[in-house]
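Shown below is the structure under consideration.
Every protein chain but one is kept in place in this view of the complex.
Here is subunit A:
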Amino acid sequence: MTARDLTTSHPPSRRRAPLTRALKRGSGMASDGHICERRRAAERRLRVISGHLHQRAQDGHAAVSAQECKAEASRANPAKAAPVPKRRHDIMKWNGWGYSDSRFLFNKKGQAEFTGKRYRLSGLILPSLKDWFEGTFGANLQHKSPATPALNVSAVPPPNLNESFVEELKAAGVALSQEPEDRVFRSHGHCLHEIFALREGRISRVPDLVVWPSCHNDVVKIVELACKHNVCLIPYGGGTSVSSALECPPEETRSIVSLDTSQMNRILWIDEKNLTAHVEAGIIGQDLERQLNESGYCTGHEPDSMEFSSLGGWVATRASGMKKNIYGNIEDLVVHIKMVTPRGVIEKSCQGPRMSTGPDIHHFIMGSEGTLGVVTEVTMKIRPVPEYQKYGSIVFPNFQQGVACLREVAKQRCAPASIRLMDNEQFQFGHALKPQVSSIFTSFLDGLKKFYITKFKGFDPHHLCVATLLFEGDREKVLQHEKQVYDIAAKFGGLAAGEDNGQRGYMLTFVIAYLRDLGMDYYVIGESFETSVPWDRVLDLCRNVKERIVRECKERGVQFPPLSTCRVTQTYDAGACVYFYFAFNYRGLSDPIHVYENVEHAAREEILANGGSLSHHHGVGKLRKEWMKEAVSTVGLGMLKSVKEYVDPSNIFGNRNLL
C-alpha cells in the first residue's frame, strides 16, 4: 500500500490522520528509530497534503478567493488556504447536511449506497441498511417523502435593507450579497425543524443581507456601521448550530445582517516556542488542522462537525472535541481571544497561561453565542502531531458494565484521547452500516464473526455494547496505555474487539450526519441532543431519558416505537457527557414537527429531572433558553443580562440567544 493509494480514498477531513496512522502501523518501526522516522513521516505528510489539495481543487470548491485585507497584507507569511466559498450552496446542500455530492440513497435495487468520493464509505453499498431501516422504524421504501428539489426564490421575502448602512459598507469595500440563496443559506443551523421546513420549501424570516469581512478591521468597521445605523448583526461561522442559534428572531423589525466569517480563515502566526497559533476565527476545523499539520502541529480539537464548524463558532458555543482528554475542550485550548463588540474590542493584554485578574473575561466570551460581538482572532494552543495513533474497541456484556468501566478509567485518569460507549441499539445500528466490499471492512467482518463464536459466548447480542477508543502519543506509551485500559476493561467483563471496529466507529461519525437526510426521504425524522451528568447518575439518566422518549412518542400518536438510543461520549473526573439519538416514523401524524418538538422538550425535562445539565456543548441558543433561569439561577441570569446590557445596549447582536 502506498501513501497515494490511501489518499485518494480518504475523505478530506480524515485524510491525513488515518493515513499517518496506517503508515505508522504498517511501518513496523522500532521506537529507537524516532528522529529519522519523524523526518520521513513529515516528508510523506507533505506528499499526502499536496495530493490532497490537488484533489480539493478538482472537487471545485476552492474557487473563490477572498479580497486581500489591506491591514493584514503586510504581515509576514500568513498561512492561507482557500476559504469556504461565499456561495456555499455551490458545494453544499441548501436543505440538508454536508456536501452536495455526498448523500445516502436507496438505489433501484433497494440497496442503500453512499454517493460521492469524499469519504471512506463513498461509493459503497450498504446491504443491511434497508432491513435495519425498515425494521427499526416500520418505514417502507414505497413510502417516500421527498424534499422540494430546489429553492423557490420567489418564496424568499425581499430584503429589508438599511440603505445608508449598505452604502457605507460598500464604500468600505466589504463584500456583501442580498441574493436569496445566500440569505436563505444563513438563516438556519441544523436543527431538525429548520431542515424539515427547508425540505418542505417553507422559508421564514431570513437575513436581509450577508456580509463577508476578510479581517478583524473589517469586522470593526461593520460593527461600527451597524451601531450607527441600528441594524441587527448575526455572526455566522460554519452554520452547524443545533440550538436554533442562527434563526432570525421573527419579531426583529430592523434589517438583519448575517456576518459570515468564512473569509477570515488565515493562520496569522505560529509560535513554536510557546506552542501557540494565532488564527482568524472564521477558519473551519478541517482547514485549521490540515494547515497546522503541514507544519507538524495540530490543535487536537475535533468536534464531530469539524468539517464545517469554525473556530469562532466553537468559542461562541463552548464547543467540545472528541479528543478533549488529551487536548482539552475549547476553553482549555484558548489562550487569547479578540472580540469586536458595540462597545469596542475586548481582549487581554498578554498571553500568560493563567491569570488571577478577577473573573476570567474569556468566560463572558465563550458561550456568548453571538449575543455580545464577533470573535475575530484567537490564539490557541498547538501540539506536535502525535507520532502514533491506534484505534481500539471493547465489547461489554451490557451497558452497565461499560459505564462502570468508563468510570474506572476516568477515576484512574487514564482515558485515551477518545473513549466512547455505545448502547446496544447503536451497536446494532453500526452493523447496519456494514458496506458490501472493502478491504478494511471485510477483515472487520470476519473478525467479528469469529469473535461471536469464540468469545461472545455468554454475551447476549441484545444487551452487549461497544466502546470505541482512540489512543495517541508516542508508540511505546500508547501501547502501554492501551494495555492499562484493556486491563481495566477486563475487570468489567470487557473484551478487546479489535482496532478496525474502533476505527470504523469514528469514521462513521462523519457520515452519520448524512443519514438524517435519508430518513427524511422516507418519513423518518430524528435528532440528537446531549447533556453532562455526574457519574452516579449516568445509568439512571440514560435509561429514563430513553424510556421517556419512547413513552412520549407513544402518547403523542407516533405509530411505531421510535429509535431511542444513547452513548457516553466523554469522561471527566466527576461525570460524563451523554449523547442521545432519537428518530421515528411520522407517517399518520398531521404535525410531525410539533410532535417531535414536544418529545424533545419532554426529553430535556427528563434530563434536568435526573441531574443532567442543560447542555454539555451544543449550547442554549433559542431552543433551550426557557430553562436558563432554572439552570443558572435568577441571579446568574441577571449577571449575564447586565453584561449584555453594558456591552450591547442597543441589542445590535440581536439573535436573542441565551437570555
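Please note the rule applied: a residue touches a chain if its C-beta (ideal position, glycine included) is under 8 Å from a C-beta of that chain, and two chains touch if they have at least 3 such contacts; residues count from 1.
To be clear about the criterion, contacts and distances are computed from a predicted model.
Q: For the chain that's not shown, choose its UniProt protein name out of "Trm112p-domain-containing protein", "Phospholipid/glycerol acyltransferase domain-containing protein", "Multifunctional methyltransferase subunit trm112" or "Protein Abitram".
A: For the chain not displayed, UniProt's protein name is "Phospholipid/glycerol acyltransferase domain-containing protein".
Q: Given that one chain is not shown, which residue among A:E200, A:D536, A:D591 or A:E626 touches it?
A: Candidates A:E200, A:D536, A:D591 or A:E626; residue touching the omitted chain: A:D536.
Q: Which residue among A:R548, A:R567, A:R587 or A:R656 touches the omitted chain?
A: Per the contact definition at the top, the residue touching the missing chain is A:R548.
Q: Who touches the missing chain here, A:G123, A:G138 or A:G430?
A: The single option touching the absent chain is A:G138.
Q: Residues on subunit A that touch the omitted chain in the whole complex?
A: That gives, for subunit A, the contact residues 134-135, 138, 536-537, 540-541, 543-544, 547-548, 554, 559-561, 608-611, 630.
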